[in-house]
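One protein chain omitted, others in place.
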Amino acid sequence: MSSTFGQNIKFSIFGQSHSEKIGVVIDTLPAGFSPDFERLSAFCARRTAVGKEGTTARKETDTPEIVSGLVDGHTCGAPLCALIANRDVRSSDYEELKVLPRPSHADYPASVKHGGFQDVRGGGHFSARLTAPFVFAGGLVMQLLEEKGVRIASRIRRVGTVEDRPLDPANVDGALLDELLQKPFPTIGDPAPFQEEIRKAQADCDSVGAVIECFVTGLPVGIGEPMFDSLESRISSLAFSIPAVKGIEFGAGFALCEMRGSVANDPYFIDETGSIKTKTNRNGGILGGLSTGMPLIFSVAFKPTPSIGLPQQTVNLKTKQEETLTVRGRHDPCVALRALPIVESAAALALCDFLL
Amino acid sequence: MSSTFGQNIKFSIFGQSHSEKIGVVIDTLPAGFSPDFERLSAFCARRTAVGKEGTTARKETDTPEIVSGLVDGHTCGAPLCALIANRDVRSSDYEELKVLPRPSHADYPASVKHGGFQDVRGGGHFSARLTAPFVFAGGLVMQLLEEKGVRIASRIRRVGTVEDRPLDPANVDGALLDELLQKPFPTIGDPAPFQEEIRKAQADCDSVGAVIECFVTGLPVGIGEPMFDSLESRISSLAFSIPAVKGIEFGAGFALCEMRGSVANDPYFIDETGSIKTKTNRNGGILGGLSTGMPLIFSVAFKPTPSIGLPQQTVNLKTKQEETLTVRGRHDPCVALRALPIVESAAALALCDFLL
Amino acid sequence: MSSTFGQNIKFSIFGQSHSEKIGVVIDTLPAGFSPDFERLSAFCARRTAVGKEGTTARKETDTPEIVSGLVDGHTCGAPLCALIANRDVRSSDYEELKVLPRPSHADYPASVKHGGFQDVRGGGHFSARLTAPFVFAGGLVMQLLEEKGVRIASRIRRVGTVEDRPLDPANVDGALLDELLQKPFPTIGDPAPFQEEIRKAQADCDSVGAVIECFVTGLPVGIGEPMFDSLESRISSLAFSIPAVKGIEFGAGFALCEMRGSVANDPYFIDETGSIKTKTNRNGGILGGLSTGMPLIFSVAFKPTPSIGLPQQTVNLKTKQEETLTVRGRHDPCVALRALPIVESAAALALCDFLL
Partner (left out) sequence: MSSTFGQNIKFSIFGQSHSEKIGVVIDTLPAGFSPDFERLSAFCARRTAVGKEGTTARKETDTPEIVSGLVDGHTCGAPLCALIANRDVRSSDYEELKVLPRPSHADYPASVKHGGFQDVRGGGHFSARLTAPFVFAGGLVMQLLEEKGVRIASRIRRVGTVEDRPLDPANVDGALLDELLQKPFPTIGDPAPFQEEIRKAQADCDSVGAVIECFVTGLPVGIGEPMFDSLESRISSLAFSIPAVKGIEFGAGFALCEMRGSVANDPYFIDETGSIKTKTNRNGGILGGLSTGMPLIFSVAFKPTPSIGLPQQTVNLKTKQEETLTVRGRHDPCVALRALPIVESAAALALCDFLL
């Protein structure tokens, strides 16, 4: 358990923030699939900090090396292993963290769990660095989903106290997805206030949280299973495997609790093409754990990056004394921008057991 | 997949709303455990509608019959199978639902998924009736967790627009859990406004949503796994297997997105017993997917019961004409009260793979 | 783990030899399948002792009660639960076995494993009685496999020192399967010497072992997976879940070890229909874990029934003294005849994840 996911296609992610390599084994992609690696690189690049304002100074280009599973550019039915080197590593930054756990990081429970043997450098296996192979896997699988007409994109719905313009969840379509995927800062409304919110946090040596909203179009009706393999169970399970995620909601989510059933229910109608649709989409395209044919929509809550430049109170695990810690190292003031392809990948990975 | 859950202990839930029996196979409980069936019945009774105002007129006493796995009152290491009879069934209520899917129910996607062969009576396998064996399993496992010092309780945090009084998530303790478990309507503040909210919805032939907040105390530090088996992944996966759940958040959840890191982070200190604690508990007792030793707290958003007495628009699957549907049958105007032990069971079932 | 099997379709078997009920949950059969219960009963009846010479005096008719998953005679996509009552139970037979483990039974290791809490009556969950739901599940699934052209039958290849006539493994076809399935004592040659071998053992209050050979026809080429989900891995895993099985071989099996490669290899040719076949079939229809299109053939070795009427030496677990035990109760002198549908069921259950 832990870092292996999936039933029909299995993903096994390995590595630590500062291990020699990180990577993923995908067991097994259908044979005869020729990934478009240029597009995949572009997808993965959205996760990296390279060329992004307001992101960590640690820059990794993350070009994966594929050492198995491919022959002449196509999959061959054998597990595909992709390796990513950790090049830009400065491990000395993290020495003191062996005894001084960073607040709101995994340091302290990981130390107890592993009896002090965990890799403390950069958070080890708990680092967001591990989202690199996650996004590689998600981006790869997304190309297979696209062949079946399924598309995925996301927007920044909130940063700190700034909320994006509402959209009609019953009318999410390919045009909107294209628009979001092309924007360098994908919001419906003006991105400036969001960027300003991040800049202010950064200027204060602080960080700020965000909500990412993800859209999936083109799902056939009836995908998913009741109970333990509901679409929501599978997607949430993967979303919470992303560091810093603390909440998820489908469709109107928590806002549904405040509604009456007569308002919350999505009435059926026949659209101009003769298809059965719902007028509203407050359920986010899922009923009874199954896809309804409407756009699948979910939002993921990211807490503010726990690594901040301000002094914080912690406890020395050795001396059992309280101490003040100022986290050094290179960190994002907000995960929003880099989180987009990670959330999209969670959706893709969750769906592939149902569709591939 | 679908209705089987768990790695070391597996739960296989079966039945439909109107099948002869519903039940669960638990494979495998440790041998030599003598369940307290009186307490278990009391726990399951919290889920049933019997004696509750503002709940469905369908009354099932749900006394389970245990047909395997027990010898002389103790477990014997063989799978335990518990059967619950469906006695109070009026299937004629549901005939028209074969072609008229109820809005916001699983009817339509289930019909597509199963090619029209699904059991439409009462929602079949998608019915909340299936939470009876779910709660039986959860209550049973909870007794084993209690032997390890782990306790679980929950409160109604919100009904419609009424929100319960805030509490300090760093100070959730046994006394609070006792208090909640003893209250017939477990809120911190006055339950009257919540009950009024439900009554009003019922009077309007309508329904209303709710948020249930669940508390787990006594977890050792370091329980859980990174990534795909994070505590959040496991708990959310089970929470979304409950009908009508559309959101989940851990600790401060979505509210964290609006905070700065300097506010959201939980600073460490040494408490009077020499233990490492955090002053605040905005992360809800989980960091990096692992338990921190602080109370584990999560909230689950339930949409309003989709079955309402008001006319709704739907589509006749046979004639492909739009029609107006008035759902007959017996339904809760709000799931809040019956949902409490279901949410607690989700927590218990999620934890038992880590602790048993 | 333990009594739950399968990936896409899961089987959860429960019960003990003398529990109130035994049974199986099948999660999930495709919806819209109408089992032929008359044929299924006939299949299950082959496993029961009713009307068979040389089998146990314990007679169970084993008519299963299906309490979920069926609507109007067809599957509905919900888990199917079948219950079988244990009626003909004489538990007093087994009292002394709490402290006197029967040689070559699970009694002693089960007692250690479960700390003495195991169900000793009739061997509890370790009893061959549990093959009743196993065969029910296998027979049900076999009807689905037949819809895809896959057929399964078996013969008694050996009883004690009596070996059946050889057959050509490259020429196993529907006619042979029909013949075997219709014979009350399915051997190629004269059944009399086998029956005599069993009668002699019975007359001596002793038992005798057997080899069952199983044949699967109609498998498409390329079914199975390399490595851990090879056809051999899956089939053997299920075969060894049958009590008293101590060996399995595919094709010529152990005899292959004595051959040269030039003899053992199966050369390819084009048959009269233009299909690729092998002239011989020493590999039993499997190469690299995948089906070759030739008949799949495997043999399973059953040890002699460990329950014999002769006095045996054992150890009193309480007094730690050696004692002599004479097993009472009702037992088969040879499993051969009843084992046939069990082995066929193992094949069916193993194949259904690949084909359904």
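Letters are used for the chains, namely A, B and C, taken in the order the chains are written, and counting of residues starts over at 1 for each.
Rule of thumb we're sticking to: a contact is a pair of C-beta atoms (placed from the backbone, for glycine too) under 8 Å apart; a residue touches a chain by one contact, two chains touch by 3 or more.
Keep in mind that what you see is a predicted model, and the values were worked out from it rather than measured.
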Option touching the unshown chain, where A:Ala42, A:Val71 or A:Ala192 are the choices: A:Val71
Residue in contact with the excluded chain [from C:Asp36, C:Glu146 or C:Asp206]: C:Asp206
Full-complex contact with the absent chain, from C:Asp27, C:Asp62, C:Asp164 or C:Asp266: C:Asp266
Residue touching the undisplayed chain, where the options are A:Asp27, A:Asp107 or A:Glu232: A:Asp27
Residue, one of C:Ala45, C:Ala170, C:Ile188 or C:Leu287, that touches the chain absent here: C:Leu287
Identified contact with the non-displayed chain, of C:Lys148, C:Arg165 or C:Lys246: C:Lys246
Residues in subunit A touching the chain absent from view: 1-4, 7-8, 10, 12-16, 19-23, 25, 27-28, 31-32, 67-69, 71, 74-81, 83, 110, 113-119, 121, 124-125
Touching residues on subunit C - with respect to the absent chain: 1-5, 7, 13, 101, 103-106, 108-110, 112-114, 123, 125-126, 130, 158-161, 201, 204, 206-211, 221-230, 232-234, 236-241, 243, 245-254, 256-270, 274, 276, 278-279, 282-284, 287-293, 301-308, 310, 312-315, 317, 320-322
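To be clear about the criterion, only the chains that are shown with their structure count from here on.
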Subunit C and subunit A - chains in contact with each: B
Core chain by centroid distance, with centroids computed from Cα atoms only: B
Distance from the mean Cα position of subunit B to that of subunit A, given in whole angstrom: 26
Approximate Å spacing (C-alpha centroids) for the pair subunit B, subunit C: 40
Sequence positions of subunit A contacting 2 or more other chains: 7, 225-226
